[in-house]
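Omission of a single protein chain aside, the complex is shown with its protein chains in their original locations.
For clarity, chains are labelled A, B and C in written order, and residue numbers in each chain start from 1.
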Amino acid sequence: MTSVLASVKGPEIDWAAFSPLLGLFGGALIVLMVGLSSPRVIRAHGVPALTIAAFGATIGLLIWEWNEQVSLIQDALILDRLTILITLLVCVAGIASTLLAWREQAAREIAHGEFFSLLLIAAGGMVVLAASRNLVTTFVGLELLSLPLYILCASRLRSERSLESGLKYLIVGSVGSATLLYGFAMLYGATGETDYAGILTQVVKEGLMGDALFLAAIGMTIVGLAFKASLAPFHQWTPDVYEGAPTPVTAFMSVATKAAALGVIVRLFFTALLPGVDDWRPAWIAIAVISILVGNVGALGQRSLKRMLAFSSIAQAGYLLVGVVVVTELGAEAVVLYLVVYLLANLAAFAVITVRERETGSDAIGSLRGLGARSPILAGAMTLAMLSLAGIPATAGFIGKFRLIEAAADGGYTWLGIVIVVGSMISLAYYLPVVAAMWRPDTEPGVDPATGRAVLAGGAQEAEAERGGWEATLVAAVMGAAILVFGIVPQPLFELVGDVLKGFGTG
Amino acid sequence: MNINWFLIVSALMFALGAIGVLVRRNPLVVLLCLELMLNAGNLALLGFSRMWGDGDGQIFAIVVMVVAACEVAIGLGIVVALYRRRLPIDVDELRELAG
Amino acid sequence: MLSTYAPAIVFVVLGTIIGIAFTVLNGVLGTSRPSPAKLDPYESGMASEIKQGFRFGISFYLVAMLFLLFDIEVLFLYPIAVQLRAFGTFALVETIVFIGLLTVALIYVWRRGALTWK
Partner (left out) sequence: MSTQTAAWLVLAMPLAGTLIIALGGRILTPRMAGWIGTSAIAAAFAFAVVTLVKLQGLGEEERHVASSLWDLANAGGLRVSLGIYVDPLSVLMILVVTGVSALIHLYSVGYMSSDEGYTRFFAYLNFFVFSMLLLVLAGNLILLIVGWAFVGAASYMLISYWYRRTTATAAGIKAFVINVIGDIGLVLGTFFIVRQMGVVDFGPLFEGAHSEFAKNDPSLVAGMILILVGAFAKSAQVPLHTWLPDAMEGPTPVSSLIHAATMVTAGVYLIARLHPLFEWAPTAATVGAIVGALTLLIAGTIGLTVTDLKRVIAYSTMSQIGLMIMGVCAAAYVGGLFHLMTHAFFKALLFMAAGSVISAMAGQQSLDRMRGLRKAMPFTFGCFIAGGLALSAFPLMSGFFSKDALLFEVGQRGGGWIVFYVIGYIGSVMTVLYTWRMLYRAFWGDPCPEAVELEGGHLHHAHEHTNPANGEVEDTEVGFPGAEHHIAERTWQMKVAMSALAVLSVLAGLIYLPFGITDTFEKFLEPTFADSIVTHPANDGLEVFGVILTSVLAIGLIAVAYRIWAVGEGRATAWQQRLPLLHRLFVNKWYFDELLDLLFVRPIAWFGRFSRDSFERVVIDGALVGGTSGIVRAGSSAVRALQTGLLRGYAGLVMVGLAAVLLYFLIRAA
């Protein structure tokens, strides 16, 4: 062993291709240090501005590397179109969440530096996860994204719900990590390789397709990844954690984690585990169908918007899986396309929730009452978000769903497309009441619609509205506009996700 | 020594850890049980590493150890925060979020 | 293969047996005449100031956690140490960067006041 390694003078690293990751992690370090400075203004405004700068710089570096396909650090990571797209999604989600968190109580409670650098590290972890082509880096990426999120969930130190959500996420999430690790260990045991490419060759060469160890490994890997993507029946942490965590964190988690998890599922199952497709496909199909049903059915009758969106995200993850199980390029494209439209809709919705939560202290659906009259921008964005999540035509969500159904039918799984349609039909029953609530006026003026308590005077309410902040409104407006624009002119989206598997097997 | 022994012990550890998570109510003990589950994975990795005679599994195990330590540190941090808020240190009492 | 570990196994087994034996023998053979004074944490001197529900201070846990983290990070130096020659300068640079990162973390912890005992 020594003799082989003696000739190696350190791994080759393409620094240019590596730069987006460095952008995120370097940004995290800088943000952490700047967070130590004493002037309050720098901590409260400089730190989030720097965070946005770091995300922005990463996006810039991505655009610079747009057409590259390079494998990094001896094929442990790869920069290809899929990585770039997932990173782009994560960075957009990061910028939006930073804007939402600008005035967040939680950021103040655990110090701005920590809050935002944890956000950046989690984003970095997602990129590592989506880019990894090695079991070790996959696991590292997974933990790099999970650990900061555990802390961020619990970051409202004075709120019992936040702490509860953090601990629940930590414990259930760690069970998932341990399961995944055990699966990886068995995968390594079955093949003797940690490289995706190596695993693939080994499985084909040794004919391990029906091997018990290999199949058990796939099973545990599926369970571990299903956790991170919040797929039923491994979903139960999701509603509790989404509800308890600070809203900007929930926004980031719901969008970016899903993107990274789906990214790694596509990469792992389209390469290393591809020979076992006949075995793992039914398992994923079962999980997808259960998720669509459980998510849509569970969301009915929820009072808390965040909880409702948590169940909705379970269902959406189920839809996304449909693009995976067909194992076609069209499927992968549909997954990424759907991730984009899901990001737009969810961020718009969470932006509105953030504002309302600051104004009324509640995320109940009732707290949206009368929003249409008071703030048409927010209400419009929320309406578009709900319609898009439900997949109504002329919104981006329709395009996404149409593409997924197309991929399902194209791959010979038309019935899964019909399951998506049925799920969407059920979902109308919980998306539409939200829309209806917003455009309905307050029952009695002067009464807080969420709590039923009388608000003091007009002045107090205005001061409260001030707390909502223009940043969140900006996020809502931009996302809402994007939903509409891409719903009417979807061509740029198709071009964005076209060739998603370009350079997929490089290295 | 046959690889199966490693696997049996590690599977037992994994199961013990899982049972511990299920039955124990003290979050500290639950964290311990999670460690047990992760270390079951480690044992399997090391066993396989020995079987294949390369170092990949060992490197993986070191990474996992660090991850495990981080998990525990975060868990302890949250438990301390709960303690400071005078909340019960019992996972069954954490039922504010449900439905 | 098992024979290599035979002395260790014998040692562990003997140790366990002897430990258990002495404890059991002590309970069986010795006389037991408890009195309130004997059951006090301190049999003599001043009454204990420490109340029963005592827990360690927060700072104790904090420092313990930090120690745990910094301690475990050092683990990453082992593989480098094993292959130091093979990687040459690269390993040196890697190590310096790694320790640099740890230092940044230490500075942060220190500046945030986590190391001051409260």
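We adopt the following convention: a contact is a pair of C-beta atoms (placed from the backbone, for glycine too) under 8 Å apart; a residue touches a chain by one contact, two chains touch by 3 or more.
This structure is a prediction, so every number in the text was calculated from the model and none was measured.
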item	value
Omitted chain's touching partners, listed by label	A, B
Per the touch definition above, residue among A:Ala197, A:Ala216 or A:Val327 touching the missing chain	A:Ala216
From A:Ala53, A:Ala197, A:Val277 or A:Leu428, residue that would touch the chain that is not displayed	A:Leu428
From A:Gly176, A:Gly323, A:Gly397 or A:Gly480, residue that would touch the chain that is not displayed	A:Gly176
Contact set of subunit A toward the excluded chain (per top definition)	167-168, 171-172, 175-176, 179, 210-212, 214-216, 218-220, 222-223, 227, 233-234, 236-237, 239-240, 279, 282-283, 293-294, 297-298, 300-302, 311, 330, 392-394, 402, 405-406, 409-410, 417-418, 421, 424-426, 428-429, 432, 436, 439-441, 488-491, 494-495, 498
Interface with the undisplayed chain - residues on subunit B	18, 21-23, 25, 91-92, 94-99
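Simple rule for what comes next: only the chains that are shown with their structure count from here on.
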item	value
Residual chain clusters - subunit C taken out, nothing else repositioned	one piece
Between subunit A and subunit B, centroid-to-centroid distance (C-alpha), Å	25
Distance from subunit C to subunit A - Cα centre to Cα centre, in angstrom	39
Length of the line joining the C-alpha centres of subunit B and subunit C, rounded to whole Å	18
Overlap residues in subunit B, where contacts from two or more other chains coincide	55, 59, 70, 77, 84
Per-residue overlap in subunit A, given as positions that touch at least 2 other chains	none
Interfacial residue positions of subunit B with respect to subunit C in the complex	1, 55, 58-59, 62, 65-66, 69-70, 72-73, 76-77, 80, 83-84
Subunit A-touching residues of subunit B, taken from the complex the two chains share	3, 7, 10, 14, 17-18, 21, 27, 30-31, 34, 37-38, 40-42, 44-45, 47-49, 51-52, 54-57, 59-60, 63-64, 67, 70-71, 74-75, 77-79, 81-82, 84-85, 87, 91, 94, 96-99
Subunit A residues within the subunit B interface of the complex	1, 135-136, 139-140, 143, 147, 150-151, 154, 157-158, 160-161, 163-168, 170-171, 174-175, 177-179, 181-182, 184-186, 188-189, 192-194, 239-241, 243-244, 302, 307
